[in-house]
Structure formats: C-alpha cells, structure tokens
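Left out: one protein chain. Kept in place: all the others.
Here is chain A:
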Amino acid sequence: MNGFVEALADGAVVAKRNLIKVKRVPDLIVFSTLSPIMFVLLFAYVFGSAIEIPGINYREFLMAGIFAQTVLFGATITGTGLAEDMQKGIIDRFRSLPIARSAVLIGRTTSDLVNNVIVIVVMSVTGLIVGWRIHSSFLEALAGFGLLLLFAYAVSWGMAVVGLAVRSPEVVNNASFIVIFPLTFIANTFVGTTNLPGPLKAFAEWNPISAVTQAARELFGNTSPQFPPPDVWPLKHSVVASVVWSVVILALFVPLAIRQYRKAVAR
C-alpha cells in the first residue's frame, strides 16, 4: 500500500512536469483547444444542416458524440508523449530512478486527463454558444463528463502501450488516427445507426464508443423519445456498459503498459 501511495506521489511529480510544458508553451494549449472548437462548429453547421434527428435539435444530439471523439483523440497524446520521452532518452533516465514502475505512466495519463478536462470545458462553452443545452440535473451532467473522462483515461493506458512499443511520436500519431477515426465514425456519434449496412450496424451497436456516447447523451438529457437507441444491451444499459468497457480496458492495458515500460529501452 505504501508503495502505491509512493507511486501516486511520484506520478504527481511527472504529471506536473508534463503540465508545466503545456502552460509554458502556449501554442500547445491554443492548438489543442482550437481543434475541438472547430469540430463543434463544423459538425453543428455542416452536418447539422443536413442531418435530421426526430424530436431533437441535431446540435444537442451531436455534442455527446463530439465529446467522445475529442477526448479519445486527447487520449492519444499519452502515446505520442511517451514515444517522445522514449526517443529523447528521458524514459531511460526515469527507469534508472528508485521509483515505482507505474509512476511515470500514472503521471503521463494523469496529465493527459487534465488536458482532456480543459478541452471538455472549452468544447462545452462552444456547444452552449451554438445551442447545446443540458436538460438533466447538475449531478447527472457531472456524471456524463466523468464517464467521458473515465473512458478516455482507460484508452490513455492503451495508447501508452502503443507509444512505448512504437517509439516514434509520428508513427503513433498516424497509427492512432487510422484506428480512432473509423472507430469514432462507425458509431452513433454523429448519426443514428439504424440505416447502416449489416456488419457496420452490428459493429456500431457494440462499439464501446457508441455506449459512451449514448450514456453521455442520456446523462445530459440530450435524447429524444422519438429516436430511441437500438435494442442491444450496451445501448439499452449504456452507463453500465461504459463503466464495464472502461474497467475492462484498464484491467487489460494497465498491466500491459507497465510490462512494456519495464522492458522499454531507447534505441
């Protein structure tokens, strides 16, 4: 237990290091908040002008989907950040320290979580400006944001494995784009899934991102009685499904990432 507390404390130091970087290099924060603003505006006005969701303004339907997509892309920073530290030999230095094997990973994923919080705040404000409204209670809304962040945090650990294995920030970037882009589109993020062709439809319905999006939609009160989710378990019980997915991803990737870190040596 003592070791775990120590790992958390060391993780906090590492997280602080990463966050100071964000603070001192303003370009970073400008660009990481500009793209979510751009996403909200593009989808709201471009898709919004063409897509009709019965019983609800498309902009309200949309926000949960964009949140889910953006925090997922936010989670990829974990991979690129670790790959960068690896390339620079910083991971080697960390590994020669008498600190827990998990500390650097805890620090990295935590600072990326904080980044995602900032991004969500910026997006929410943008969303509110273009007409998104929360129709639920404050606590439910908070739970909605919490769920999005929990899922992104879990994915961060997956990205950590990728970053430590691939060792090149550029490759991590490209690889994660190839995976996350379709993953966030073959889902209920921006459109209903009912009209998708067979295999895509099945994929979309069981896609964890659909569950997270549906859960956030419900917790924000952005659902429409005339547009119920498809009758599959993860979408009917989206909150539970989202938590289960997050826990499963963490259970799988936390040990994998630590194992990878243990072996990781810069070239």
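Observations
To be clear about the criterion, a residue touches a chain if its C-beta (ideal position, glycine included) is under 8 Å from a C-beta of that chain, and two chains touch if they have at least 3 such contacts; residues count from 1.
The definition used in the following text is that contacts and distances are computed from a predicted model.
Missing chain, UniProt protein name: "ABC-2 type transport system ATP-binding protein", from among "Fumarate hydratase", "Adenosylcobinamide kinase", "Bifunctional adenosylcobalamin biosynthesis protein" or "ABC-2 type transport system ATP-binding protein".
In the complete assembly, the contact with the undisplayed chain comes from A:P98, out of A:P98, A:P199 or A:P225.
The omitted chain makes contact with just one of the residues A:I20, A:L139, A:I178 or A:V248: A:I20. Within the complete assembly, residues 6, 10, 13-14, 16-17, 20-21, 24-25, 88-90, 92-99, 265-266 of chain A touch the chain that is not shown.
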